[in-house]
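A single protein chain has been omitted; all remaining protein chains appear in their positions.
Letters A, B and C mark the chains as written, and numbering starts fresh at 1 in each.
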Amino acid sequence: MRVDLNSDLGESFGAWTMGDDAALLSIITSANVACGFHAGDPMVMAATVAEAKAKGVAIGAHPGFNDLAGFGRRVIRGDSLSDIEAMTAYQIGALQALATRGGHRVGHVKTHGALANMAADDADLARAIARAVKAVDPSLILVAMAGTEQERAAEAVGLKCAHEVFADRAYTPTGRLVSRSQPGAVLHDPEMVAARALAMVQAGAVTSMDGQVIPVGIDTICVHGDSPGAIAMAAAVKAKLAAAGVTIAAFSSWI
Amino acid sequence: MRVDLNSDLGESFGAWTMGDDAALLSIITSANVACGFHAGDPMVMAATVAEAKAKGVAIGAHPGFNDLAGFGRRVIRGDSLSDIEAMTAYQIGALQALATRGGHRVGHVKTHGALANMAADDADLARAIARAVKAVDPSLILVAMAGTEQERAAEAVGLKCAHEVFADRAYTPTGRLVSRSQPGAVLHDPEMVAARALAMVQAGAVTSMDGQVIPVGIDTICVHGDSPGAIAMAAAVKAKLAAAGVTIAAFSSWI
Amino acid sequence: MRVDLNSDLGESFGAWTMGDDAALLSIITSANVACGFHAGDPMVMAATVAEAKAKGVAIGAHPGFNDLAGFGRRVIRGDSLSDIEAMTAYQIGALQALATRGGHRVGHVKTHGALANMAADDADLARAIARAVKAVDPSLILVAMAGTEQERAAEAVGLKCAHEVFADRAYTPTGRLVSRSQPGAVLHDPEMVAARALAMVQAGAVTSMDGQVIPVGIDTICVHGDSPGAIAMAAAVKAKLAAAGVTIAAFSSWI
Partner (left out) sequence: MRVDLNSDLGESFGAWTMGDDAALLSIITSANVACGFHAGDPMVMAATVAEAKAKGVAIGAHPGFNDLAGFGRRVIRGDSLSDIEAMTAYQIGALQALATRGGHRVGHVKTHGALANMAADDADLARAIARAVKAVDPSLILVAMAGTEQERAAEAVGLKCAHEVFADRAYTPTGRLVSRSQPGAVLHDPEMVAARALAMVQAGAVTSMDGQVIPVGIDTICVHGDSPGAIAMAAAVKAKLAAAGVTIAAFSSWI
């Protein structure tokens, strides 16, 4: 058994710091690096590339809407599909150049925030993103949840896909995340989340709020680093997996 | 005898249009494409790449300060050299991805506006830019005026350099451009400018305001497209050169 | 009979020009000035204030989403109502200061683009905008189409409302604008549009695509200035109204 731990980072901007990237990079195996549209800037990206390389962490681009003011969490409608393709390619390329300069390599792409949420359900949008990823580098791996339009789009355009699960989020009976606005949508107890992560990996399935076991591909577990509690939870997840003999490595080693 | 004609384009942004890129792309052989920091956006860049490819025009990145409000013309001081490197790499990479997606290739880099003016005289800044260019792709050609720090930086880091002249600008006795604020700094008569362009190419030299002939490398002549008059001037320069038997081609074919 | 002619202007940004504001300011009686979020910048705003004052044109704030890249035309969801209030107040205040500095006065507010479209149908959003306007200056007049939530919100919070019609747009049987994506939604013939403007003012009503006459309040007709044809159409509307004895004046004189 093996699994990757991924997290979004490089989300500082200019004089503003966000998250404890150094702590997180000592835990995770794949980093999704913000590309300057919803967070991050060239200097933050360069520093993140360097730190990830130093710690042997794989990196991917984390493109989002060009919405610094809203941190890419606001739904923005009105861009054409070719606009979305161009925005996606732009962000990947920007990180690629900084990765090349830093002696590292962009190996995957994971969409951010509202763009990710929209693409989970919108086949045309998901396909546009996948086309952009493939056009820039067909060897890039797209990170997506099983059952989403992004997973289907990766298959449709011929991209490899890393399947992602969330150990700290409740699932619906159809295998989607319960909305954060619902009670019980987000789990906060590190031990429970760690146990859940291990159970997911061992079963190759997620369990919905109403107890249904839903088999899903699991290549990577998303963890967070935006608070001391989040770092502790990420560490607990890793420790639990390791103690059970699960190999923790970047998904690029088996996908 | 052969020379390239280059111009800055892709300078529209969102709903705002600038320049007549279509007309210009029928004249020039190398296009310097704005990368979204001082002008341009991913959609404009994608469209510019497509049009340049369709017309067989070589493309390069045209990085500037992140200053949309000032169009990259404002001098900005306070970035470290490594900040400048990161900004430069980011912009090149963004265009590279859009070029790859569009079946084209970024072959050169020419700095924009205040960044270019500052780098002409500041050896450390010029070196930082050259390092960034080389780190992203050592085969990239840096466009620079003979005698500037950017030319020296290209040589120092081991980048190929395309030497640029301006047919519509007056030169000082030291081979630098006369400041636009001086009378006579900018020439407006298309026939005179065209004749000057040909004379420069034939002599391998520029003539200063006070009549001194200054031998300089000449690979490319900068032309403009931001007004009907500018397009007519660019066309006049091209016609004059062609009539005299000068081969007009992208400098990438001999550098 | 009297009516106001309003138009959106001050939509240039930095080095980019949009519209022929000088021509338009010789035609219209009320100008809606972009406030730097979707278009415009402090310098453009200052110049617009000065030109409007010189030509005796009333000015209002034209707040939109903070979306330069999308010109405020993209629907953005995710801001709370108090966020919307703060954004609206910010933009009005910025223009007020430039108006005070220029010896002019902000007399009205008209929302822009996607914010306006959303507020036409969303009572909570419309109410938030109206609250912000009133909080900044309760004497401000809100420009809104009859029958929209913005009209109702103005009444609910106790703001005066200027009722707007569009002479160059087709209306649905419920008195709303036909979507631009429908055939026949936008009228292009200046004489037809001018005749329609006069008929609207004389009847105090708009006529829907299927011929129904819908009585509506009419204080102001929206005209455009983003092309030579638009300017000609605005001039034709004004000439037609004047020839029929309609007084053309800023709505602030009767509201």
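Brief remarks follow.
Criterion: a residue touches a chain if its C-beta (ideal position, glycine included) is under 8 Å from a C-beta of that chain, and two chains touch if they have at least 3 such contacts.
Being a predicted model, the structure only gives us computed values, none of them experimental.
The chain omitted from view is touched by exactly one of C:Ala23, C:Ala86 or C:Ala123, namely C:Ala86. Here one chain is not drawn; of B:Gly78, B:Gly158, B:Gly211 or B:Gly245, the residue touching it is B:Gly78.
Summary of contacts with the chain left out: across C:Met18, C:Ala31, C:Met45 or C:Ala130, the touching residue is C:Met45. For the chain missing from the display, the contacting residue among C:Ala22, C:Ala135, C:Val213 or C:Ala243 is C:Ala135, taking the whole complex into account. In the full complex, chain B touches the omitted chain through residues 66-67, 69-70, 73-79, 114.
Hidden from this view is one chain, which touches chain A at 12-18, 39, 41, 68-71, 73. By the touch rule set out above, chain C reaches the unshown chain at residues 36, 42-43, 45-46, 82-83, 85-87, 89-98, 100-101, 132, 135-137.
Criterion: only the chains that are shown with their structure count from here on.
Using mean Cα coordinates as chain centres, the one most removed from chain B is C.
Averaged C-alpha coordinates give centres for chain A and chain C that are 43 Å from one another.
Taking each chain's centre as the average of its CA atoms, chain B and chain C sit 42 Å apart. Touching of two or more other chains is recorded for residues 69-70, 73 of chain C.
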